[in-house]
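Every protein chain but one is kept in place in this view of the complex.
Letters A and B mark the chains as written, and numbering starts fresh at 1 in each.
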Amino acid sequence: MSVHAKLAALGIALPRATAPVAAFVPAVRTGNLIFVSGHIARRDGAVVAGKLGADLTTAQGRDAARGIAVDLLGTLHAAAGDLDRVERIVKLLVLVNCTPDFTEAHLVANGASELLNEVLGPAGAHARSAFGVAQVPLGSCVEIELVAQVR
Amino acid sequence: MSVHAKLAALGIALPRATAPVAAFVPAVRTGNLIFVSGHIARRDGAVVAGKLGADLTTAQGRDAARGIAVDLLGTLHAAAGDLDRVERIVKLLVLVNCTPDFTEAHLVANGASELLNEVLGPAGAHARSAFGVAQVPLGSCVEIELVAQVR
Partner (left out) sequence: MSVHAKLAALGIALPRATAPVAAFVPAVRTGNLIFVSGHIARRDGAVVAGKLGADLTTAQGRDAARGIAVDLLGTLHAAAGDLDRVERIVKLLVLVNCTPDFTEAHLVANGASELLNEVLGPAGAHARSAFGVAQVPLGSCVEIELVAQVR
């Protein structure tokens, strides 16, 4: 089943490519690697704000991370020409906006990792670091950046 | 206009290359990528210390980030042989030392991103992640690492 068929089967519509912003760009390709900028959590355009350990449950953080992974795929689709050209998700960096005592950043990050595995299969198996940070731009509960290998 | 002419037009003198330190090096080249170590904020040799959200305004943090970008260019100049060999700034990781409620890490990071765009033009357009951290070595208000593609 193609990547696009899997997305359809999961009921996921790729977002349009992120509009270019002033000071940086959504993704840069160098050789056959694409470095995707950190994406924050949005739902219907609004930032999903709050801290894990205070304002959101781990399950809510995991949902937010899954949503970010969909947005990252949208950016990757635009940067690669097509998502079919992605050979491998190489690495995720998952930043969880949390209180100093929240020790489940890895469970939040699983929301993104599992989505990538569902959509891309073996090509979605990636290295990863996840940890808790003091804050994220605009108060987003999670931020994720990604490196992918394309053909 | 060459990179060096742009630096001169902006009144920016490249710092001398960072002295090698004991446990790690300022930059490593692998293939045509250069990974530059995290640089902290210094002015006249002294660390610009403090937390965004408590000790420094967003504008002060932005100035510090701009200063770090100049230092990163100095390190990149030494690592690449010459700044003219930089084909693309690939990615920045911008760490803002801040209180748990400071949500403007992206505005602080713009100080670095805009400097790179001013000096390098289209080659300065990069991917980026910015977020708030609990602390930075020596209490620096900001730390930035960089990946660049060189010829």
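Everything below uses one rule, namely that contacts are C-beta pairs under 8 Å (C-beta built on N, C-alpha and C of every residue); 3 or more make two chains touch, one makes a residue touch a chain.
Just so you know, these numbers come straight off a predicted model, no measurement behind them.
**Q** For the chain that got dropped from the picture, name the residues of chain B it touches.
**A** Within chain B, the residues that touch the unshown chain are 22-28, 30-31, 35-38, 51, 93, 95, 99-100, 133-139, 143, 145.
**Q** Which parts of chain A face the unshown chain closely enough to count as touching?
**A** 31-33, 88-92, 96, 98-106, 109-110, 113-114, 117, 125-134, 147, 149
The rule we apply is simple: only the chains that are shown with their structure count from here on.
**Q** Taking each chain's centre as the mean of its CA atoms, how far is chain A from chain B in angstrom?
**A** 25
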